[in-house]
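Can you read through this structure? Questions will come right after.
What you see is the complex with one protein chain gone and the rest in place.
By written order: A, B, C and D. Residues from 1 in each chain.
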Amino acid sequence: MEDTLTGLVSAFWLVVTLDPDLMDITLRSLQVTLTAVAIGSAIGMPLGAFLAIARFRHRRATIALLNALMGLPPVVVGLFLYILLSRSGPFGVFNLLFTPTAMIIAQVVLVTPLIASIAHQAIRELWSEYHDLLLSLNATIRQRAQTLIWDGRRALLTAALAGFGRAIGEVGAIMIVGGNIDHVTRVLTTAVALETSKGNFSLALGLGYILIALAIGVSVVSHLLSRTERSGQW
Amino acid sequence: MEDTLTGLVSAFWLVVTLDPDLMDITLRSLQVTLTAVAIGSAIGMPLGAFLAIARFRHRRATIALLNALMGLPPVVVGLFLYILLSRSGPFGVFNLLFTPTAMIIAQVVLVTPLIASIAHQAIRELWSEYHDLLLSLNATIRQRAQTLIWDGRRALLTAALAGFGRAIGEVGAIMIVGGNIDHVTRVLTTAVALETSKGNFSLALGLGYILIALAIGVSVVSHLLSRTERSGQW
Amino acid sequence: MVSLFPLHIKEAVVRAGGRTILGPISLEVKGHRATLIIGPNGSGKTTLLRLIHGLNTPKGGGLIWPVSLEQARQRQAFVFQTPILLRRTVIGNIAYPLELRGMRRSTAREKASAWAQRVGLSAMADQPAAVLSGGEKQKLALARALIAEPDLLLLDEPTTNLDGRATREIEEILQQTAAQGTTLLMATHDMGQAERLADDVIFLFHGTVHELGAAAQFFAHPQTAEARAFLKGDIVE
Amino acid sequence: MVSLFPLHIKEAVVRAGGRTILGPISLEVKGHRATLIIGPNGSGKTTLLRLIHGLNTPKGGGLIWPVSLEQARQRQAFVFQTPILLRRTVIGNIAYPLELRGMRRSTAREKASAWAQRVGLSAMADQPAAVLSGGEKQKLALARALIAEPDLLLLDEPTTNLDGRATREIEEILQQTAAQGTTLLMATHDMGQAERLADDVIFLFHGTVHELGAAAQFFAHPQTAEARAFLKGDIVE
Partner (left out) sequence: AYAGETLRLAVTTSFHNSGLSDVLLPAVQAETGLTVDLLVVGTGQALRLGQAGDVDAVFVHSPAAEKAFVAAGYAPHRTEIMDNDFVILGPRSSIADVAAAESAHQAFSAIAAAGAPFVSRGDDSGTHRRERAIWSATQHVPDGADDPWYREVGGSMGATLNIAAAMGAYTLSDRASWLNFANKADLTIVFEGGPALFNQYAYLPISQDRHPHVNADLAAVLEAFLISPEGQQLIGAYQIDGETPFTPNPNLAAPLDG
């Protein structure tokens, strides 16, 4: 039980002493995750908007599938990418395995369906409100998507944060494609897993606390940003 | 690369031969995850509704925190619960460690903030639509929450499915508190992780495919159910 | 049961978007009468009704009810300028206020059908409210307000989308309700309607009460130039 | 540029919720005239306007434009019975149609302010549209429709929440627009307004065209009993 406290202490010291290793893996965590979320949003939000706007055969099936993909098991995604990226695999030539790039790819695969699903649900609401007007004004599919994403940006914040949450805490996939190599692909989550398997529970928890603090920081900052421009609406 | 195909084959055989071990871990996966999602929804949806309805100090901070908790790292959650449930921990006497119950607890902790955040975002929209009416009719906080959850159920489906997705594919936390004990706490994800570490990629992928199929099945079924009673709205 | 009236509004001010949109307003609303609120667009009619209903909180001043505040809240109903419809069927919408009060679902739905009948919505009783026509939505909103049998009924331009006949019928219903002792407080732009229904008139102008008094008196000899101009449909500056 | 008119509607039928809510309807809409659509609540006015605008697709029959369909679409504007507001400022709303057409943002906003001025919304130009009063919302919707300078302007009870003066001003704007060659197709329950604006009248009843013709003629001597009853605000069965 005292691990939970000694964990706090070790976290405290790691932070105040600006422990270089900690800085290293923390920055890598942020870099990998934020990149993945940015890409995931750039794909997922327009996709979600499109699924809300467009009417095509099997649309509902597509949405159900997208929602299902939120359940992609990280380990399987990691393994699949490992096979694709490994030397003997089709993309072996690019030498991406065990690089941060591979970790970003894995996380993009994981967060995109989540972001797209939440975005779709949020935008569907707004679309039912704007539908007649946008049709009446002959907005192109593209213009509709842009308008809905822009006017619905506050709701989309949740989608982005959900994606961030999933990515920042994820360990299964990046452990396999990243390899948790010290100084190269080690991030906070893989470090926590390692310390746990070593039995260094207090250090593992310490890193965990830092990870959680990071998540809180990002969430608070994004809320403040979105708040500075929030409208008179609820 | 051929692993990806042999994986399909082994998945196929495991399924058609109704492999008893497979059935065992598959059912356990479903049982653990569905229970966790049910509990998570029962907590998260009212919570999300409450955060949309109620006005109190630090409300926005609470919401930002809730969104941040979507980023709880499974490994840390697992480790924390391990320490609590360990024989030498405060709840050791209940002997929950390395049982499905412990896995359910871990997943509830992981999915509740996700479900609550998405629910909050969806319900906030509906609330801005109903606000004046429900106030005018003197609906109690409780009645407001009930009305919003009921009338917003289609949007809340996404929240539940996101929770399911996160739980069904999760491995970090349940590995620690469940222990991946054969016939006791082994589920699909932990089995995949195990086979991967053995280098049995085709079996690992096979199990992964089954896991994904499961996720798709659940999503499709829930969509069909919600569709059978969908209104004339978009 | 103690009467809700007279309601005293004292120096009430409503601010929004950084400016004063209503007030300061002081007036007395008498019971068992129909008071019509008229005035140009943006003069504050909706805001005044919302203030009385408790949807807008005054920045300064306030309301004084002869009863406790939640008593007062319990005994009012509001018909919004743009109907707010629950994502339910017509019946589901009309029955909702009764269900909130814990009435058994079946009973509530019976009463609701009766009201649907009365406002002429029986034909679409089981349609989702979202598909109703403009006028039908207003009828629904009225039925939902009336079913609660309030002591004070606030109506914000409730008949704007109704055809001549429906308007007449609704006005009859309102008069019957008034006759049964419900106090009406209603905003309208239809001067004919105002003359038909009003006992008293409040003329709002730039967020303040510019003139008020007995209806007959007001329509026959408006005191202020603005009121005269307004009634003539003239430029009001 | 080729004229949009005459528009021929042939045996058009609109079904929804398992029943026929409009039609079969056959009629010719002539250009450069103001055609007013009247009829009881639920008679199909909104549906007819939406059908012509392409928001409702006919189950049977259809529309025949002298120009290509997307040409026709491009050159219309619609004012909805309940204004649909973008979650933006008043100016942002009015400028939106121009921005969709690729006009430079600054130019679009200049034109928008001019229109806000014209309908009397300058005071709240930078307020979020959500906070406008009922009448102000209608003014915004009108400005947003007019700014696109359509050849065909469809209006669904556009002045219901306006005060007398605003109504008169909007009617003037509409008459000017018509004079500049825009064809008006407008639904209303205000018979005075219908008489003031109409060149032709379409009287809808139970989803079909019950009577139509020149306005003067129609209001002076309605042919059908239903039309007479409707104009008198009587029970129409």
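In this text, contacts are C-beta pairs under 8 Å (C-beta built on N, C-alpha and C of every residue); 3 or more make two chains touch, one makes a residue touch a chain.
As the structure is a computational prediction, the values presented were derived from the model and not from experiment.
Engineer: Which of A:S86, A:N138 or A:S226 touches the chain that is not shown?
Structural biologist: A:S86
Engineer: Touching the absent chain in the whole complex: find that residue among A:R59, A:R142, A:K198 or A:R227.
Structural biologist: A:K198
Engineer: Since one chain isn't shown, list which residues of chain A touch it in the complete complex.
Structural biologist: The list for chain A reads 82, 86-88, 97-98, 175-176, 179-184, 186, 190-191, 193-194, 196-201.
Engineer: I need the residue numbers on chain B that touch the omitted chain, in ascending order.
Structural biologist: The list for chain B reads 86-89, 97-98, 179-182, 184, 194, 196-201.
Here is the rule we go by: only the chains that are shown with their structure count from here on.
Engineer: For chain A versus chain B, what separation do you get between their C-alpha means, in angstrom?
Structural biologist: Computed value for the inter-centroid distance: 17 Å.
Engineer: When the C-alpha atoms of chain B and chain C are each averaged to a single point, how far apart are the two points in Å?
Structural biologist: Whole-Å distance between the two chain centres: 47.
Engineer: Calculate how many whole Å lie between the centre of chain C and the centre of chain D, each centre taken as the average of the chain's C-alpha atoms.
Structural biologist: 28
Engineer: Could you pull out the residues of chain B that touch at least 2 other chains?
Structural biologist: 232-233
Engineer: Hunt down the residues of chain C that sit against at least two other chains at once, touch-wise.
Structural biologist: 17, 127, 131
Engineer: Can you check the complex and tell me which residues of chain C touch chain D?
Structural biologist: Interface residues on the chain C side: 16-17, 39-42, 46, 81-82, 127, 131, 133-136, 139, 156-157, 160-168, 189, 191, 230-236.
Engineer: Which positions of chain A touch chain D when the two form their complex?
Structural biologist: By the definition above, chain A touches chain D via 129-130, 132-133, 135-139, 143, 147, 151, 231-233.
Engineer: Which part of chain A faces chain B closely enough to touch in the complex?
Structural biologist: 1, 3-4, 60-61, 63-65, 67-76, 79-80, 83-84, 88-90, 113-114, 117-118, 120-122, 124-128, 131, 155, 158, 161-162, 164-166, 168-172, 176, 188-189, 192-193, 196, 201, 204-205, 208-209, 211-212, 214-216, 218-220, 223, 227, 233-234
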